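A single protein chain has been omitted; all remaining protein chains appear in their positions.
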Amino acid sequence: MQKAKLALKAHADHQTVVNLSSTVTVGGSDLLIVGGPCSVESQAQMEAVASRLRVAPIQAIRGGVYKPRTSPYDFQGMGLDGLEILAGVRDRYGLPVITEVMAISQIEAIATHADVLQVGSRNMQNFDLLKAVGQVDKPVLLKRGLAATLEEFVMAAEYILSHGNPNVILCERGIRSFDPFTRNVLDLGAVVALKQITHLPVVVDPSHAAGKRELVANLAKAAIASGADGVMVECHPEPEESVSDARQTLSLEAMAELVQELGRIANAVDRTIPQTGVMPQLSWV
Amino acid sequence: MQKAKLALKAHADHQTVVNLSSTVTVGGSDLLIVGGPCSVESQAQMEAVASRLRVAPIQAIRGGVYKPRTSPYDFQGMGLDGLEILAGVRDRYGLPVITEVMAISQIEAIATHADVLQVGSRNMQNFDLLKAVGQVDKPVLLKRGLAATLEEFVMAAEYILSHGNPNVILCERGIRSFDPFTRNVLDLGAVVALKQITHLPVVVDPSHAAGKRELVANLAKAAIASGADGVMVECHPEPEESVSDARQTLSLEAMAELVQELGRIANAVDRTIPQTGVMPQLSWV
Amino acid sequence: MQKAKLALKAHADHQTVVNLSSTVTVGGSDLLIVGGPCSVESQAQMEAVASRLRVAPIQAIRGGVYKPRTSPYDFQGMGLDGLEILAGVRDRYGLPVITEVMAISQIEAIATHADVLQVGSRNMQNFDLLKAVGQVDKPVLLKRGLAATLEEFVMAAEYILSHGNPNVILCERGIRSFDPFTRNVLDLGAVVALKQITHLPVVVDPSHAAGKRELVANLAKAAIASGADGVMVECHPEPEESVSDARQTLSLEAMAELVQELGRIANAVDRTIPQTGVMPQLSWV
Partner (left out) sequence: MQKAKLALKAHADHQTVVNLSSTVTVGGSDLLIVGGPCSVESQAQMEAVASRLRVAPIQAIRGGVYKPRTSPYDFQGMGLDGLEILAGVRDRYGLPVITEVMAISQIEAIATHADVLQVGSRNMQNFDLLKAVGQVDKPVLLKRGLAATLEEFVMAAEYILSHGNPNVILCERGIRSFDPFTRNVLDLGAVVALKQITHLPVVVDPSHAAGKRELVANLAKAAIASGADGVMVECHPEPEESVSDARQTLSLEAMAELVQELGRIANAVDRTIPQTGVMPQLSWV
């Protein structure tokens, strides 16, 4: 790690707090709970998520509009139409939105419509993309590569930091391993280590690690207990109908229950899950 | 898993509670916190552990007397002398003791002196040893192999169960992976899955997974939050002087603090850390 | 693999032969031996490689001018100046050149100066880059990701094929594993499988897998014996002075010896290492 000049802690209490909006932060005592579907599919879907989970409460919404799919023949995301749905939901409910950027050509549109640019696992060492999001005035959520060492992960963040963007959130989401039972192995040891090594916020995506919805809640609780600054969980009004990653997606009810359970763990580690968001304005107001 | 006839849950609430002693159990609402050194080194060492941690409280003591070492030239354990130390401490402090059995020839002595026989990772598929401990009237703590699938782990337990011993405790202790930063990767997804698949108690050894003491506490907390029935943590009166695994060993003070923190997590998941053990009898009584 | 429409063999003898130049092919009975440094460093360096190895004989030259480096502070490659050096050497010695493309913005310059565009391991699932090189009229050498399954690897090729470029060469280069002794684990089982599953040529990079130069030659021989259509080996006039990957780089003499040894293996599996390239034109001609 010796070459990382910007990502490492300068002293034991060194901790960056990233602002996702005027009221939502990550890295401080407030936890960040993010919910939402793998893919944005429709206005109604995202309204359902936001209206139900705003009061759970979650603090931010996720949803992919540009999708990195193993097969070129699979659904590649709604693109710009999806971005407009995300922006609309954000404006109505006051919840910042996180969405993935796969290419430099998408940055401008995403930075205009969304609050956090996610760089996915497959692009963790797409260095030109890292340099480009390093020049954007929005936070970047950087997911760990499928087989990235902690050093590679920290140095990928360093690419973004060294190009001018100080607001990087690290996300552990499971690594490749030999057991077919879970999709990936959630590496909470990495979370504990990253919190000691870097001053950047560290969140956890238990959904992609688990690959099975019945494993998600307890992994999310473990993540908060391990010291993570938040979790990002896939949920959907009709999980079985999700166009992607259905098997690992929670229902909105299960997600709301999970937030309550996470509140108890948060309390046990001196963290809080803040109420945020706003009541949607009625159209005639 | 379809071939496992005895290890799988028969119904959702099916849960085995294993008795380590007349007062200590694992698998019910009481958690099992085990502390102790990698290797039993002396009477004084084990007295220090038991007297300080009995009130933490921990519920059982661990310590190896037969040591599986990578090199034939490294310390191989105190053997029978160590067993006698363990038995003495158990009798004086009322804490059941756990120690590793590496060979069939050691079973009789260990079963006589200790309360739980540990089968280590390297022997998880030493099938003749599994069959032999399957015929012993003491609980077996079975550690997951370094690269064992969940199916292999459950089927290893099945070997023990099918030879007549119903008291098997599974222990996740980290799996081999590519990152040199941690010693192994603690697979809490496996813990969540095993708790859903089997009725056997599942505990976690965060020390061997972390390989670095500063990572242990938060991994232990994560383990309890994930639903584990207990944790087994390496600690030593003088960690740096430990004859083996010094780098991952907690001091007794750090261990006592950890137990307090675990109590908060336990409360958040509706579990308890019971007071147990007894004041040592004074010698003139 | 069922979704791959273009990459899979239609029948057992289905085999694509890719032309790197008017005289150099890969996928037929002629093997493709590629040599050259990790990074293009100077005109003199590349002249030394080409003049010594043209007669070895190797059939193509490699050299990176845009370098994907873990650290943003490490040498990032010569860029356009390096491309001009490559093109000059290609023209003088008649050896096609292979170089890595890291970003869509580099494609035009690389396609103009080089004969084969390499997509590196870190970009194997940079889907926008795959789509873009799918529209280029030059062959693409696609390296397997550090932890890519065979299905993901084949589907990454499918992205390129489905966007119009039929000339894809697959390259196995080692996968991440737990043993620190070698840098990666060369997966020749993947080579044997890919040759049976797809009709695309498959070559092997033993240098990145080995990470140590003393392991490279025997791994290259194994690759040819396993049925690979070629190997790509890092070599340098002064290996210890290489600006990157020095530890795994062969000297030109060692490389020339290796080509001779590979010729014997080639003969044993009914393949040939063709003489190719031309004498450099003298400047007064």
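The first chain written gets the first letter, and so on, giving A, B and C; residue counts start at 1 in each chain.
Keep in mind that, in the parts below, contacts are C-beta pairs under 8 Å (C-beta built on N, C-alpha and C of every residue); 3 or more make two chains touch, one makes a residue touch a chain.
Not measured: the values here are computed from a predicted model.
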Chains in view that touch the one left out, judged over the entire complex: A, B, C
Residue among B:47, B:84, B:151 or B:214 that touches the chain left out of view: B:151
Chain not shown: contacting residue from C:87, C:222 or C:254: C:222
Contact partner of the left-out chain, one of C:84, C:151 or C:257: C:151
Which of C:81, C:108, C:179 or C:241 contacts the chain that the document leaves out: C:179
Residues in chain B touching the chain absent from view: 3-5, 68-74, 102-105, 122-129, 131, 145-147, 151-152, 155, 158-159, 162-163, 175-176
Where the missing chain touches chain C, by residue: 147, 149-151, 174-175, 177-182, 185-190, 192-193, 195-196, 209-210, 214-215, 218-219, 221-227, 264-265, 267-269
Chain not shown, touching residues in chain A: 176-178, 180
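We adopt the following convention: only the chains that are shown with their structure count from here on.
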Farthest-lying chain, centroid of Cα atoms versus that of chain C: B
Turn needed to bring chain A onto chain C - CA fit, degrees, nearest 5: 180
Inter-centroid spacing, chain C versus chain A (mean Cα positions, whole Å): 36
Centroid spacing, where centroids are CA-atom means, of chain B and chain C in whole angstrom: 50
Residue list for chain B, restricted to those that touch at least two other chains: 177-178, 180
